[in-house]
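Omission of a single protein chain aside, the complex is shown with its protein chains in their original locations.
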Amino acid sequence: MSQARLRPGSATPWLLLAPALAAVSFIVLLPVAQTVWLSLHRAILTRPRDRPFIGLDNYAALLADPLFWESLRHSLVWVVATVALQFALGFTAALLLNRSFWWRSAARALIVVPWALPSVIIGLTWSWMLDFNLGVANELLLRSGILSESVAWLARPDTAMPAVILALVWQGFPFFAVTLLAGLQAIPAEQYEAATVDGAGSWRCFIHVTLPGLAGVIATTLLLRMIWVANSLDVILVMTGGGPGTATHTLPLYAFLKAWSGLDFGYGSALAVVLTLLLLGVVIAYALRAGERA
Amino acid sequence: MRLRRFLGTEVPVLLILAFALAPWLWMILSSVRPERDWTTRPLAIMPATLTLSHHIELLQRTTFLQHMLDSLVVAVGAVTAGLLLALPAAYAFSRFRFRGRSTLRISFLIVNMFPVVLLVLPLFILLRQMGLLDTYFALIAGHATFTLPFAVWLLTSYTDSIPVELDEAAMVDGATRVQALRLVVLPLMLPGIVAVALYLFIASWNEYLFALMLAGRDVRTVTVALQMFIGENEMRWGLLTAGGTLVALPAVVLFLFAQKRLVGGLTGGAVKG
Partner (left out) sequence: MPRDISRRAVIAGALAAAPLAAPRAQRGTMIRWWYHFDNPTATPDALVQRFEQANPGIRIQAERIPWGGGADYDNRLYASVVANNAPDAAMVKLQNLTRLLDMDALAPLDRWVDAWPGRTDIADAMWALHRSPDGKRHYVPVQYVVLYLYCRQDWFTQANLPLPTNFDQFLAAAKALTGGERWGFGMRGGAGGHDHWASFALGGGASFEKGGLVTPQALAANRWFVGLGREHRVFPPSAPADGFRQVIDNMKAGRTAMTIHHVGSATELVGALGDAIIAVPVPRGPGGRGWTAFGDGSNAVFAQGRNQEAAWRWISFLSAGEANVVFNQLSGQLPVTASGQRAWTGHPERFIRASSESVPLMATYPQSPKTTDWTRTVWPQTTQRALLGQTEPDEMMRVFERHFHG
């Protein structure tokens, strides 16, 4: 621990944090509090006068709801698969884009294209590419002989989830590519030089210099991305609407449909709160494991 | 040597870029295809005839460019506001140890754990009461605050990777904390700031829910404009693909310039890894 940090009782950090805290509290905290409050009532949007307080009844109903558990399962698969694949692809890209080659600037700029497209475009384009009749995916797979007949990717429960995962991996891997690339810049070249002098090859350099130097950024980006993916529903909504059947129902999608299709804001809010608590659990576990970083 | 670099670096990059760009290129190809050719079978990968009619219609007969501008204003505003709020907060979390630090960091993040779709209605009512609906401010405020926790966490971790010894060395040399921040830490944080700025830009640029509910008439972003091409009984693929082609460009162009900052801070971009 160094002197620059140990300043117990200083007001400086709080002053620095004040603007951010104020902005968040004013605009975000109030809606969050209202939503939590709403989850304790029976709240149908179109019946504003009929809002009885029902305590934890929504939560009890939720635990007994098989679709809740199914959505939770799908969410787990969804988050783990998507984030892992996004990370793998993004990290590889970051390492490659850190090297020198003459068209590096163009490559770096172009890699953000998937990330820079709105969800509606992504959902529609991927739906179209995977279309049974007119999709280019089926066409190419048929022509190359990999498939003998077209597959209705989005209409089959066994292929619908992998299809949306593919679309999300495509959309999100540039996030890791850019953030990890930025993180790589903070690793001093001396460390690489020292390792090479000690006789380390590129693999050992990677394990002993790159990974430790990047560990903090990796952990943070994985955590943030996990939270983001867990909450995302735009692309799934456009591509499958949660179907076929309930094959691509994730927790936020279920909450959204309950609130905005069924207009049952009480139940929808309860689902949202449960999702938040689950994510909170993961974050706290991470914080405990990481401990206080020196 | 060059061959090794070509095979070991440039070929993998090409492959990854091919994956990243293929759907977008397909969209571009579709946008120059006449409408009747979209549903002919067998499917022609390369268009038999080319047409710019969709792009012309998009630019001349719709207000799409205007909406790109609206989106740009909101996104730039969100990036500015976001960075101004997040930088001091990140510095505080990274360089100070104080009671409640850990709890505060985590509760900060709770906001992002909530599905935004359920928060939009109370926010709508709040902004309506404040008379701020359909203004640039509403969207910038909405975007900036909802991306703030992520931005703070990311910036904190970038700041953490800059050794605190550098601050100390500067202060030992007589610099105040602010000078140390400005002259030593901030330049090294530049790659991280670029990454976070891009994240904020893209998050705002792609945002649909707030743009739909909190604005729409005086301020209409490009995500809402694209939805106008999807109707009850008709989907204007030509306009959608032409629009989809254009909508990715601002972020790409901005990052083309900003990525120059993504070079090693301490020694200036030597070949690594």
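Letters are used for the chains, namely A and B, taken in the order the chains are written, and counting of residues starts over at 1 for each.
In the analysis below, a residue touches a chain if its C-beta (ideal position, glycine included) is under 8 Å from a C-beta of that chain, and two chains touch if they have at least 3 such contacts.
From a predicted model like this one, the values you see are computed outputs, not experimental measurements.
Novice: Would you mind spotting which of B:Met113, B:Leu154 or B:Val224 touches the chain that isn't drawn?
Specialist: Only one of B:Met113, B:Leu154 or B:Val224 touches the chain omitted from view, namely B:Val224.
Novice: Over the whole complex, note the residues of chain A touching the chain we left out.
Specialist: With respect to the unshown chain, the touching residues of chain A are 44-48, 131-134, 150-152, 154-157, 160, 240-246, 257, 260-263.
Novice: Extract the touching residues of chain B with respect to the undisplayed chain.
Specialist: Residues of chain B in contact with the hidden chain: 36, 38-41, 57, 61-62, 120-121, 124-125, 128, 131, 133, 212-213, 216-217, 224, 227-236, 239.
Operating definition for what follows: only the chains that are shown with their structure count from here on.
Novice: How many angstrom between the C-alpha centroids of chain B and chain A?
Specialist: 15
Novice: Help me check something: in the complex, which residues belonging to chain A touch chain B?
Specialist: 2-10, 12-14, 16-17, 19-21, 23-24, 26-32, 34-35, 89, 92-93, 95-101, 105-121, 124-126, 129, 133-134, 136, 139-140, 170, 173-175, 178-179, 181-190, 192, 202, 205-206, 210, 213-214, 216-217, 219-221, 223-224, 227-228, 230-231, 233-234, 252, 255-256, 259-260, 265, 268-269, 272, 275-276, 279-280, 283-284, 287, 292-293
Novice: Chain A touches which residues of chain B in the complex?
Specialist: 5, 9-10, 12-13, 16-17, 19-21, 23-24, 26-27, 38-39, 41-43, 45, 84-86, 88-89, 91-93, 95-99, 101-102, 104-106, 108-123, 126, 141-142, 144-146, 148-150, 152-154, 156-158, 160-162, 164-165, 167-168, 171, 188, 191-192, 194-195, 198-199, 202, 205-206, 208, 222-223, 226-227, 230, 240, 243-244, 247-248, 250-253, 255-256, 259-260, 262-267, 269-273
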